[in-house]
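What you see is the complex with one protein chain gone and the rest in place.
== chain A ==
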Amino acid sequence: MTAVAHRWTGQGVAPGAAVAGSWRADRPVPALTVHIGPDEVEAAFAAVAADLDRVAEQVRAQGRTAAADIVAVGALIAADPDLVDSAKQAAGTAQPLPAVRDAVEGYATVLDSLDDEALRQRAADVRQVGRRVVERLAYGGVGRDAPAERFVLVAAELGPADLIEHLGAGLVGAVAVRGGANSHAAIVARSVGLPLVMGVDAEVLDLPDATDLLVDADAGAVVAEPSAAEVASTEAASAREVERRDRLAAERGLPHVTADDQPFGLYANVSSDVEVRLALDSGAIGSGLVRTELQFLEADRWPTEADHRRALAPLLAEASGRPVTVRLLDFANDKIPPFLSPPAGLPVLLAHPEAVIAQVRAILDLGRDVGLRIMVPMVSDPSEMAPVRAAVEASAANLGTPVPPVGAMVETVSAVRQIDALCQVADFVSIGSNDLTSEVLDLDRVDPRARTELAAHPRVLSLIGKVVDAAVAAGLPPLTVCGDAGSHPTTLPLLVGAGVRSVSVAVARIDETRWRLRRLDTEQCRALFTDALRLGGAGDVAELVEERIEVVMP
């Protein structure tokens, strides 16, 4: 057969590459004229509930508790007597399948209309249950099971459960027409190492199932009927990646100590409840950075207390019992909503005390069950801490909650210059390595991906060392570096050398970061750091790190 490759481009939202037969998750069901009775509808719901229960238990047995809970909600929905009753009534009409779908949609719409973000998200679960029930009815009560062998999932839109239920089975990659890097499906895919490309032309939906499909998320490409050479190289790379991830994940639960027995802290940067779940599953202690502004980047006004509550409630509930550092709104740089104009940042937030109080109240009230800390972003002067602390103390008194530590995120050169004074008015400090690096090296116009490695520049390193020393001298708790430098092979040994013993990294980097930290020797890193400060640029430092530090990765 003549292989005519069809190529589409999209956004690679979870790295990696895979090739396998395609399987469309949401293929439209054929129009049917056959009679469907209430008993068949009831049986279909029961079968879907049993399916989801089974998947939840399988996932739970693999130790992925959080993922199991997500799927188990679907089983409860499929067993809902009200939902089943209205679907049974719908089955008696002339067009039973659309009628059943409409009945289910009615319930989804009700949830969609609620104020509570976590409840609104359940609407997608209801629709997923409805889709499965309708498929079962359409295909004669057997359901459309995913292929037993390896496959690439294709869908117009993917929910996290769509991916979770096939993990550990044959799923090796996924393609979606809609969605982006911040979708829950993308977060799940990154955390489990599943290559995922989104934003692909809808043509891909028309591929017959079992079409050879290559997903290259690193290149943002999807290829139907790829050449034998492409298949071979992708398969080899994908097999290596799976093995690598398994070996990294095998160290979950091992002691968080370096090669010379120095304890370290491993936290995750998060902005949603799903990320918290995945982070805890990966063995993170808690969150060193909760980003609160991401849900409000399209806002047309300052978020109210109710807005903050809706955004934070699911996340903080999921983090119950864990240490969590919540950062106040960081509307700066590339994260400025339409109602503000650049440079925005902390000064604009502080100029709106009611906006600070709205957020602080929501954090304090919802954060009663976590080891809460509140962090001020982009601090450039010690005087900026007092108004926030006053707002926290007043709100805590008002709500009857304890007053949590209030700390500063050190990510401006100005903050480093005044670090001793800042440490006197902050209960803790964290370092934002990305912004600090770009300010020191004037990288505003440089590709953001280059910033992580440039944190190894001696000018950046010396500032980081200064902050660590000041925090120790002031008797503050061990500081955390929140940023990509904490998970980078070049910069991590240097941070350890500077005295950093705690990092907060992207959820997908937790396993890898733990692996590296457990193999670093703090004395060796210290010597490396001292020598690196004498070098001329980031490139020289990277060479030195490569020469001195050997961490064998799986």
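To be clear about the criterion, a residue touches a chain if its C-beta (ideal position, glycine included) is under 8 Å from a C-beta of that chain, and two chains touch if they have at least 3 such contacts; residues count from 1.
Everything that follows uses one rule, which is that contacts and distances are computed from a predicted model.
> Which of "ABC transporter permease", "proton-translocating NAD(P)(+) transhydrogenase", "HPr domain-containing protein" or "3-isopropylmalate dehydratase large subunit" is the UniProt protein name of the chain not shown?
"HPr domain-containing protein"
> Which residue, A:83, A:100, A:391 or A:479, contacts the hidden chain when the whole complex is considered?
Considering the complete complex, A:83 is the one touching the chain left out.
> Looking at A:114, A:210 or A:236, which makes contact with the chain not pictured?
Touches the omitted chain: A:114.
> Since one chain isn't shown, list which residues of chain A touch it in the complete complex.
69-70, 72-73, 76-77, 79-83, 107, 110-111, 114-116, 118-119, 122, 126, 273, 309, 313-314, 317-318, 320-321, 365-366, 369
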